[in-house]
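With one protein chain held back, the other chains of the complex are shown just where they sit.
Which chain is which? They are A and B, in the order written, and residues in each are numbered from 1.
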Amino acid sequence: MIIPLEHLLVFGAFLFAAGIYGALTRRNILGILLSIELILNAVNVNLVAFSRSTSLSPETGQIFALFVMALAAAAAVVGLAIVLALFRIRKTVWTDEINLLKW
Amino acid sequence: MNTIDQIFVVTKQGILRIAGLFLPEWLVAVKSALISIVAIIAFAVVTMMYLTWLERKAIARMQNRIGPNRVGKWGLLQPVADAIKMLTKEDIVPHRADRVVHALAPVLMMIPALVLFSVIPFGRGMTAVDLNIGVIFFIAVSSVSTLPIFMASWSSRNKYSLLGGMRTAAQMISYEVPMVLSAVPALLAAGTLSTHGIVEAQGGWGGTGWYVWTPWGLAGFVIFFLCAVAECNRSPFDLPEAESEIIAGFHTEYSGMKFALFYMAEFMNAFTLSALAATLFLGGWQGPLLPSWLWFLIKVYGLLLIMFWFRGTLPRIRVDQMMSFAWKLLLPLTLVNIFVAGLWFLTGPVVRIVSSVAILASAVFVFTRLNRKYLPEKRTYRFGD
Partner (left out) sequence: METLAFLFQWGLYALLAVTAVAAVGVVTLANIFHAALCLVAVLIGVAAVYAALSAGFLAAVQILIYVGAIMTLVIFAIMLTERIATPASGTANRLVFPAALGSLVLFIVLSRLIFSTAWPLRPGGNAPLTAEDLGRALMGPYALPFEVISVVLVAALVGALVIARKDRP
């Protein structure tokens, strides 16, 4: 291990907190999507760090990181489909203007 | 024979041995990397310069012209003259452009193009970095080159640039999928992801071990090569920079050396993708008689000449044709091809040839049939004529 596990975990926590901040404050729906990707990456950093240095099964961490990436791809695809639909129907990307349940 | 084969490796070891006499150990390790880097950069730049010359000559011959012939013997100094012209040109940035991103894009374009050279096996023992995930690394890094194109197209504030960027997005994503999948059979056969290991696995007397001599290898090679042509935006897939439709696509607003950087990166990508195709299916540096690095260069330049040939003869395809070619023809074919490769390793010597040829041929037949545009029959007008 080249640097202590805790430092990597703090790095992951920082990415996570930044992602939470972005997801809460962004008005642009694409900005929220970017923040969510940041959060998922924070989780992946932790998983890989655990897989490298703890006495648990080393495969588990990396395989869960792979699964998280697949789910991130799925989330991005569906999210962008929603953005496209919104763009076509409402001509807006601002989340506070999307305040109708049905139109 | 052996000395000519290993001449570059021996040279590098010699330099390192001399350096080891008076340098500390860690600096020698750094220097070993440095020599490879310098060699690769020099090779990449010279290759790129003379690829432009070769392309102009080849296309000229196909069009019954002579091509560059004024500067130096057979125009051999033409690339140098071009470089000087590019360097002395005025650097124009559009008024409303996003200056930082606009300046950053061409530089970032060069980085993946150069990094890709590091996993190419140029000859026996001549892979700069023999990663055990070489092929995946190659594909990952080459997929990064979409982003500089986006940066260029977005920051130029020009609708044609933006259109070029959008087309690039569609094309790169669409052709990356069949490209990766068409490489899978070769990886299955070699049982490794290392580029060096894949070449080693294609040994055998007189180049008989190349994967291209098997049905799945041939199909994979053709699909991979077509996707490679599309990935580096070359004709007939040069929609992102179709000059008759959108001026020059993403590099419309670039001039001088910045434009030259895009141009260089494009030729380097063409070279590296051909090199990967040669590595995966044409046996890399394996071959009889000639030294290994010469074999490798012969194969790569052969593929590049085929690319020039495409450009000289094929018209540009339409956007919808480009998309449906990737998703409706190449993608299903690669999936069938992976199945065929699996079958090949499970069945006996005669059965496997018959079955795989039969499956591939029927797949090609079915998919081309299904993709045929529905055309209504010619109408006959009873009273019209």
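The working rule: a contact is a pair of C-beta atoms (placed from the backbone, for glycine too) under 8 Å apart; a residue touches a chain by one contact, two chains touch by 3 or more.
Here the structure is a predicted model, which is why all the values come from computation and not from measurement.
Trainee: Could you tell which one of B:19, B:71, B:169 or B:319 touches the chain left off the display?
Mentor: B:169
Trainee: Taking the full complex into account, find the residue in B:83, B:193, B:222 or B:319 that is in contact with the omitted chain.
Mentor: Result: among the candidates, B:193 touches the missing chain.
Trainee: For chain A, which positions touch the chain that isn't shown here?
Mentor: 1-3, 5-11, 13-22, 24-28, 30-31, 33-35, 37-38, 41, 44-45, 48-49, 51-56, 58-59, 62-63, 65-67, 69-78, 80-85, 87-88, 91-96
Trainee: By the contact definition given up top, give the residues of chain B that touch the hidden chain.
Mentor: Against the left-out chain, chain B lists 24-26, 29-30, 98, 101, 131-133, 136-137, 139-141, 143-144, 146-147, 150-151, 153-154, 162, 165-166, 169, 172-173, 176, 193.
We take it that only the chains that are shown with their structure count from here on.
Trainee: Using the average of all C-alpha atoms in each chain as its centre, how far is it in Å between chain A and chain B?
Mentor: The answer is 33 Å.
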